[in-house]
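This report refers to the structure that appears directly beneath it.
A protein chain is absent from this complex, but the other protein chains hold their places.
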Amino acid sequence: MRALSPRIYLITGAALLALLGLTIAAAYINLGPMNTAVAMTISLTKAALIMLFFMHVRYSKSLLWIFVGAGFFWLSIMLVLAMSDYMSRGWS
Amino acid sequence: MPSLALPVEHQFDDAGQQREAATLGMWVFLSTEILFFGGMFLAYTAYRYTYPQAFAEASRQTLIAFGAVNTAVLLISSTVMAFAVRAASKNRRALLGLLLLGTAGLGALFLIIKGFEYAHEIKEHLLPGSRFYTNASDPKHVELFFSIYWVMTGVHALHVTIGVVLIVFFAFRAWFTNAFLNRDTPVELLGLYWHFVDIVWVFLFPLIYMIDRHS
Amino acid sequence: MTTATLQPGPSPTTRSEPTYLNVRTTISSWLLTTDHKRIAILYMVSITLFFFIGGAAAALMRLELLTPQGELVTSETYNKLFTIHGVVMVWFFLIPSIPTVLGNFLLPMMIGGRDVAFPKINLASWYLFMAGGLFTVFSIVTGGVDTGWTFYTPYSSTYANGHVIAMATGIFIAGFGSIATGLNFIVTTHTMRAPGMTWSRLPLFVWSLYATSVILVLATPVLAILLALLALERGFGVGIFNPAIGGDPLLFQHLFWFYSHPAVYIMILPGMGVVSELIPCFARRKIFGYHFVAYASIAIAVLGFLVWGHHMFVSSQSIYAGMIFSVLSFMVAIPSAIKVFNWTATLYKGSILFATPMLYALGFVGLFTIGGLTGLFLAALAVDVHVHDTYFVIAHFHYIMVGGMVMAYLGGLHFWWPKISGRMYPERLARLAALTIFAGFNLTFFPQFILGYLGMPRRYHVYAPEFQVLNVLSSAGASILAIGYLLPLAYLLWSWRYGKIAPSNPWRATGLEWTTPSPPPKDNFEITPVVTTEPYQYDPEAAELEAHA
Partner (left out) sequence: MSTFLHRLFPKEASNLAPPVDHVFVALLALCSAVAFLVLVVALVFCIRYRRGSKANRTPPKGSPLRLEITWTIIPFFIFLGLFFWAADVFFAMSRPPADATEIYVVGKQWMWKIQHPDGRREINELHIPVGRPVKLVMTSQDVIHDFFVPDFRNKQDVVPGRYTTEWFKPTRPGRYHLFCSQYCGTDHSLMVGWVYVMEPAEHAKWLAGQPAPDSLVTMGERAFHTRGCSGCHAPNAAIRAPLLDGIFGKPVPLSDGTLVTADDQYLRDSILLPNKQIAAGYDPVMPTYQGQIGDEELNAIIAYLKSLAAKETP
């Protein structure tokens, strides 16, 4: 399980570098507010690749998936609720 | 599965249980790390939302070429680390040491590049505090950006430094001791840590260097 | 092997096998121990020390508040006193209390394991705790800190006197101790259960420790980074919260309460777990609604992360965010309600024995209910505007933390004392102490609700003369409370040497920890137990028959 074939690692590494190129390219195109969304989507993809293949999450028990998800889920709680304050401060 | 003749700590029944506990423990630790960095990500998000123009202006003052190269360096180091873990599980300890040293070397390269970048920013008075200076149109909030920039990259660099030290240590253990004979869990955990540090940077890179680069 | 062993176990004198206490007795065998039971003892001694430091500060505060003019200590000293009191009580007493003492001692035994998953990390977390404590004590003796336990910026970052950075460092380090404990407990619960110990057979104390650990692990790092940012701002001028460069003081509050509200559940969930053990045992009844009580713990842990903004209703947070946080705060009360109702229902048709632990447990239910219900007043937006930062809030949380958690800790300590020390405590004295604490507590803190609604602000060392009568009542209560706390300290210490030898299961309780000798051997069980039944197999009718016989 732990010893994946080297091809998987190489492909993952190459994909990561390709995505890096893509982020940089996308940053220089004016997409308006979409720039940030695109950049974050690419980053999320990269993070997912690293976790799934380099960190072997794809081949792990479902319990591990829960543990991995928990950190991100709690982070999103923090961001969403705190930003709900910042975004609605101007309302009257 | 490594040979069962291995010593298992007294609280565990067998090596399988021990390995499962260790992996689970590492992931719990990584979750805490996510929230540790998360506090800073919230600060970043709140201020970028409040001062979009100042943040864009400040971001354009960062050295994107350095950032991009550094991202590539870390991504490659992660790939090398993946191979190192593989070598450990195949019990090829000479190769393991070599690959670990390669990973550490790339990590050190990252730190050196980051160091040059920091030096440049200090010279340009972009270190917050009384000597901070910028001719940007909204200097206060540019300073706020750089406060966050220094803290986030600084804490990340600290993590990289810890990683490099540990990896070098592990490399020598692989070569000169029997620590990893039939025992790959420690290396695997180290790998998890290193990949995590990489992931943090994957988010930092666009957030710091690439706000409104097109304009 | 898992249901109640009805015959008393062999007494320690007839047993040749060494216990965890006397396998080795050198000092280094204690300081370098990796035995979870010994680490529990190390923690017990340390947090008792810290409790009396925090209590001494409280005593001085209550003395000062006898008169409205504030002539006993200066303003500055008073401010340092409540800071010391809050910091020490929260981070160095109450957060570690049940988890690190009773949790460390019992968790492995309750699930039938030999130790926690990472014994060395367990020891390391005690050292982290002590190192953090040392920093904090250092900052206290070298002049103190006057920020309050909440460290609000920009006061703490720019204007405060004293060693803010040293104290923040202390809490930072101790925080990593907490994280290590939480991590250990989570992994232990997942991987170290004995054969047959399924999740629905876990004692409720284990469930509550698990929920607590989730909070420890996910909330504490946010406090850590926050304190680091505070230190950077204060020490190096890297201003993340500094309003002079557009930083937002409210961001500090968001991050602080993102940690500290979940942290208040760290300070109650373990107590709920203890009470869920005590009530079935002394009512000789299976706990009512096992699954509801168990899942309520998890629900509190998760929902507890969604309500932090209720500390910021008048901070100038957006009123819409305030509304979200208010409604969520009401929702988080539901799982607590479920627990209260289930405990009460457990008494029904039981065979209730009012031993000391049970007195504490019943006291817990009553005082926690009052404290929790006043939490609803605070969650109600319009009312909180008035009572925020008044003594109403002080009364609310002392009812839960002192009336609830400290009672639960004492109850648990008495309950498991025979297991921990191998000795019985003096029962009648213990009951007297429990009643003294209950009476003193209510006299101390009930008047504070009234003071709060009348409008007396907290952290006031000089106050308007019309508040004096109630303050005097409160101070009088505090002196009774102090006596109440000194009693157990005295007789428990005494019983460690001179108490009656305890059988292995003096309460005829179920639970694996009662199947080993008192005190247990180093590895807890001679053979790994196999679990075949659900917990709390008590029978009230059998208990009655025995009582009559």
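Note that the chains are named A, B and C in the order they appear, and that numbering of residues resets to 1 at the start of each chain.
Note that in this section a contact is a pair of C-beta atoms (placed from the backbone, for glycine too) under 8 Å apart; a residue touches a chain by one contact, two chains touch by 3 or more.
Fair warning: this is a prediction, and the values are worked out from it, not measured in the lab.
Undergrad: Pick from C:Ile352, C:Leu429 or C:Leu486: which residue touches the chain that isn't shown?
TA: Reading the full complex, the residue touching the unseen chain is C:Ile352.
Undergrad: Can you say which of C:Leu32, C:Val385 or C:Leu489 touches the chain missing from this structure?
TA: C:Val385
Undergrad: Of the residues C:Leu32, C:Val45, C:Ala337 or C:Val530, which one touches the chain left out of the display?
TA: Selected residue, touching the omitted chain: C:Ala337.
Undergrad: Looking beyond the chains shown, say which of C:Val45, C:Val314 or C:Ile501 touches the absent one.
TA: Residue touching the absent chain, from the options given: C:Val314.
Undergrad: Check each of C:Trp30, C:Phe52, C:Phe377 or C:Trp494 against the chain that is not shown and name the one that touches it.
TA: Checking the options C:Trp30, C:Phe52, C:Phe377 or C:Trp494, the one contacting the hidden chain is C:Phe377.
Undergrad: Mind listing the subunit C residues that contact the chain we can't see here?
TA: 70, 75-76, 79, 146, 148, 150, 152, 154-155, 158-161, 243-244, 246, 248-250, 283, 288-289, 292, 313-316, 319, 322-323, 326-327, 330-331, 333-334, 337-338, 340-342, 344-345, 347-354, 362, 365-366, 369-370, 373-374, 376-377, 379-383, 385-386, 388-390, 450, 453-455, 457-464, 466, 469, 540-541, 543-544, 547-548
Undergrad: Which parts of subunit B are in contact with the chain that was left out?
TA: 51-54, 137-141
Note that only the chains that are shown with their structure count from here on.
Undergrad: So, what's the distance in Å between the C-alpha centres of subunit B and subunit A?
TA: Whole-Å distance between the two chain centres: 15.
Undergrad: Among the residues of subunit B, pick out those that touch two or more other chains and give their numbers.
TA: Only 24, 28, 31-33, 35, 38-39, 42, 46, 50 qualify.
Undergrad: Using the touch definition from the top, which residues of subunit C touch two or more other chains?
TA: 190, 218, 222, 251, 254, 258
Undergrad: In the complex formed with subunit B, which residues of subunit C make contact?
TA: 108, 113-119, 179, 182-184, 186-188, 190-192, 217-222, 224-226, 228-229, 232, 236-240, 244-248, 251, 254-255, 258, 523, 528
Undergrad: Please give the residue numbers of subunit C that touch subunit A in the complex, ascending.
TA: Spelled out, the residues of subunit C in touch with subunit A are 190, 214, 218, 222, 250-251, 254, 258, 305-306, 308-309, 317-318, 320-321, 324-325.
Undergrad: Can you list the residues on subunit B that touch subunit C in the complex?
TA: For subunit B paired with subunit C, touching residues are 9-13, 17, 20-21, 24-25, 28-29, 31-33, 35-40, 42-43, 46-47, 50-51, 54, 128-130, 140-141, 143-144, 147-148, 150-151, 155.
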